[in-house]
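All protein chains but one are shown at their positions in the complex.
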Amino acid sequence: MSGNIPIADREGPRRIEQELTEADRSRRKIEFDYSGGERLSMNMGPQHPSAHGVFRAILELEGEEVVGVDAVIGYLHRCHEKLAETLTYAQYPSIASKTDYVAAMTSEFAYVMAAEQIGKIEVPKRAQYLRVICAELQRIASHLLWLGTWCMDMGGALGGGATIFLYTIRERETILDLFEELVGARLLYGFFQVGGVRYDAPANWIEHCRTTLDAIDGRVVEYEQMLEGNPFFLARAKGVGFISRELAEDVGIAGPLLRGSGVNFDIRKAAPYSSYEDFQFTIPVETVGDCFARYRVRMAEFRQASSIARQALDKLPEGPISSMPGLKSVAQVRIPKGEAYTRVEGPRGEVGCYLIADGTAKPYRMKWRGASFSNLAVLPYIVPGVKVADVPAIMGSVDPVFGEVDR
Amino acid sequence: MKGTEPTVIVRAVLKAMGMTLRNLFRKPVTVHYPTTERKYPERYRGLLALVYEPDTGDEACIGCRLCEFVCPPAVIKVEMLKTPERNYAKSFTLELYACEFCELCVQVCPTDAIVMMKSFDMPTADRREMLLDKDRLHTIGLQHERTWATGNKLRDMQAPPKGAPRPGHAAPAAPKPTEAKA
Partner (left out) sequence: MTLTMLIAPFVVLNVVIGMVTYVTLLERKFAARMQSRIGPYRVGPHGLLQPIADALKLMMKEDIVPTAADRSIYNLAPIVFLLPCMLIFATIPFAPGLGVADLNIGILFFLAVSAMEIVGLFMAGWGSNNKYALLSAMRAVNQIISYDLPFIFSALVPVLLAGSLRLSDIAAAQGGGYWFIFYPVIGQLAFLFFIISTLAAENRVPFDILEAESELVAGFRVEYSGMKFALIQLGEYAHVIGSSYLGALLFLGAWGGPGPEWLGPIWFTLKAVVLFLLVTWVRWSFVRIRVDQILALSWKVLMPATLLLLVATGMVVVWRIAP
């Protein structure tokens, strides 16, 4: 795979300067060689229907083929890491939702686990199971949004893509209804707190979860029916955006991108956290490494997440939901000196939180490892060489959320 | 498109179109807001309001400023008024346009004075109208329906008092036998 050549070093159009006679040296003639050497520099700019957020990609095009890409990020930078130094451990989890706003609970999970790891705070079993249920429901909701927006990128907002988008959003709304019953909010929750979770399952919530999961499993079958053998979809997704196994291991991506290229790595199995070792599930891995393989990985993850959530719902133990409850947990949580790096398998990859605590109620330093930020590093390797129309398809299958990238 | 026989392509195309046709005959999921009201769940985090004590009718807020202390975006500003019997809030401003609706203020309030409503209806053309002072907060508290969550209930959900049932907690249901879905 060709690496990224800085724009300054790339070839421009070749200039042919003719040997001029003395008479017409006054008019220097410079011709461009149109035999394929002329490049068009096009901006898939920050405002773009398919940029998945605010993302600027400067594409160098030769006709219809992309020969270079320069990714410009930072349009959504909101100083999360500095904010974390000014907010206490009790206040920050609701802000942490805003990094990965599509799968908000993932970021809260990582932060809260980091604080608990430094402070050696035990999380009660019920809280751990509730965390797992919510994380898996969040994964399903995030993958639903991914499928919808990816098909919309490939198919157009006025076309078949929008149809699948509306179907998946319709299903995602049912999951958000579940969260609304549990927490009260649909998109950005403040569900986690250091020591456990803030809310407990209300009456009928468990039954409601089960019926929703059943309905979603049925609908996922319908999506596969619509897409699986569809020749137009296969023509767009197969053979596009190859990530070889060596590249995947070298460049530092994680999540479905890694598992679509044949690397069997999932943090829930490799370094289980929060009682994931109690559940039985498999990790879907595909070896081909193109967009279609990543699609298959995510579709299989739907089913695995549903199965984990069902197991957790069945085995939900009784007990407290937080080991630091009451007034103390909200206002004054003091973590002793120490540092920790915790990782969570989010829908997009590994979300990591590196926390340095210094004994006060606020951390000394907090750093996010954004899953999408590291995943974007693969773009200069896979985008050059494809056609322009494949760029949104690749971006969609990489599935970035720019809250995570820019933080 | 290479490598697939025409029959396979035609069948897949017809399957996809059949799925769209099936959805043509399903009921649309649109909710005709605002003519139809959506039923909000019990714990919905809507507008914020100050309430009165149910038995005495007195203002419940004692001006302790815990909510001001805990609010992440720091939108609450309280001034305490001390009187011989009890303390009050002399002024209480809440900038609703910056509020995150995270419910932390509700969770810390010792007297259940600040609560959230089951409605978020506050359409306005001017952001300054969303700077709520104490009178407006009390008015909102009387206008809409409250959510289930108050400070004591949220705290008791996390640490139930000895012997008392835990609020907001579902009774344990008999686990259903599940088949492992591959």
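Remarks
Each chain gets a letter, A and B, in the order it is written, and its residues are counted from 1.
The rule is short, and it goes like this: contacts are C-beta pairs under 8 Å (C-beta built on N, C-alpha and C of every residue); 3 or more make two chains touch, one makes a residue touch a chain.
Just so you know, these numbers come straight off a predicted model, no measurement behind them.
Residue in contact with the omitted chain (choice from A:Glu116, A:Glu136 or A:Asp153): A:Asp153. Here one chain is not drawn; of A:Gln138, A:Thr212, A:Asn230 or A:Thr342, the residue touching it is A:Asn230. Only one of the listed residues, A:Trp146, A:Tyr167 or A:Tyr189, touches the absent chain: A:Tyr167. In the full complex, chain B contacts the hidden chain through residues 1, 13, 16-17, 19-21, 23-24, 26-30, 32.
Interface residues of chain A with the unshown chain, by the touch rule above, are 40, 42, 44, 48-50, 64, 151-163, 166-167, 170, 226, 230, 232-233, 235-236, 387-392.
As a working rule, only the chains that are shown with their structure count from here on.
The geometric centre of chain A is 26 Å away from that of chain B, both derived from CA atoms.
For chain A in complex with chain B, the touching residues are 87, 90-92, 94-95, 160, 163, 167, 170, 173, 177, 180-185, 188, 190, 196, 198-207, 210, 217, 222, 225-231, 234-235, 280, 282, 303, 306-307, 310-311, 314-316, 318, 320-322, 325-327, 329-331.
Contact residues of chain B toward chain A in the complex are 1, 4, 8-9, 11-13, 15-16, 19-20, 23, 29, 40-45, 66, 69-72, 100-104, 107-108, 110, 116, 147, 149, 154-155, 157-160, 166, 168-173, 175-176, 178, 180-182.
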